[in-house]
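Excluded from the complex is one protein chain; the other protein chains are retained at their positions.
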Amino acid sequence: MKIEGLGKLLRIYIGEQDKLHNQSLYEAIVYKAREMGMAGATVIRAIEGFGAASRIIHTAKLLRLSEDLPILIEIVDTEERIRKAVSEFEKMIDASGAGVLMTMEQVDILRYHQ
Amino acid sequence: MKIEGLGKLLRIYIGEQDKLHNQSLYEAIVYKAREMGMAGATVIRAIEGFGAASRIIHTAKLLRLSEDLPILIEIVDTEERIRKAVSEFEKMIDASGAGVLMTMEQVDILRYHQ
Partner (left out) sequence: MKIEGLGKLLRIYIGEQDKLHNQSLYEAIVYKAREMGMAGATVIRAIEGFGAASRIIHTAKLLRLSEDLPILIEIVDTEERIRKAVSEFEKMIDASGAGVLMTMEQVDILRYHQ
C-alpha cells in the first residue's frame, strides 16, 4: 500500500479505562482500524489531562494505581477511509457510553509505503 | 458541554522542569485551562527533544535522574476560547522565563460531549 498527497489525521482522546464489552475501548478501536485495512494507527498514553471523559484531572502521579490516564489514538489515511472508519468508531463509542473527543485535520502525506 | 464544528488545537511544548512560583509550569497551565472552563487538556511526556527551551538534546536515557524532559500540552476548543486562554498562558510563560513553543492549528471537532 502506498498513499501520498492530501489526507486526514484523525485524533481520538479517550480514557484508558473506557470499556466496550469488557475490552479496552482504545484497543477495540485500533483492532477495528486494522480490520478495516487503515494505513496505520498509533496509541499514545498521556500523563495527565481532563476533558470529555471527566472534569477530574487525571495524572500519572495521583492515579498510578488505577491507571485511568488519557489515551490519544492517531490515524492517518485518505479522507474517504477516515470518514468510513469514523462512522464505525461512533457506533463503538456510543455503545461504550464513554466521553470522547474526536478531531480531524488536513495533512499532506509526504511518505507512506510498506 | 457539547462542541462540534470548526475549532482550534493549541499545542504547547515546554520543559518538565519549567516552574512558575514553585509549581510546574505545565501543571499551572492545565489548572488554568480547567479554571477557565476549557473543553479539555492532555499532557504528553516526550522521551527526547531540543527546542525553544534549550539547544541541548534532552533524552529519557541520559536525564532519567533529573527528568527534565519535553512536555507537550494539547488543548482543543473553539477559537474564541483558545485565544482567550492563550493570552492568559502568555502571561504565565513570561513570568516563568521559560522557553516555549506554542502552535495553533485548525481542526474539525467531530465529537465532543460529556
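Every chain is named by a letter (A and B) in the order it is written, and numbering of its residues begins at 1.
As a working rule, a residue touches a chain if its C-beta (ideal position, glycine included) is under 8 Å from a C-beta of that chain, and two chains touch if they have at least 3 such contacts.
As the structure is a computational prediction, the values presented were derived from the model and not from experiment.
Take chain A: the residues that touch the chain left off the picture are 7, 9, 27, 30-31, 34, 39-45, 74, 76, 105-114. Residues of chain B in touch with the missing chain: 11, 13, 44, 46-53, 55, 57, 70, 72, 86, 90, 93, 99-105.
Everything below uses one rule, namely that only the chains that are shown with their structure count from here on.
Between the Cα centres of chain A and chain B there is a gap of 20 Å.
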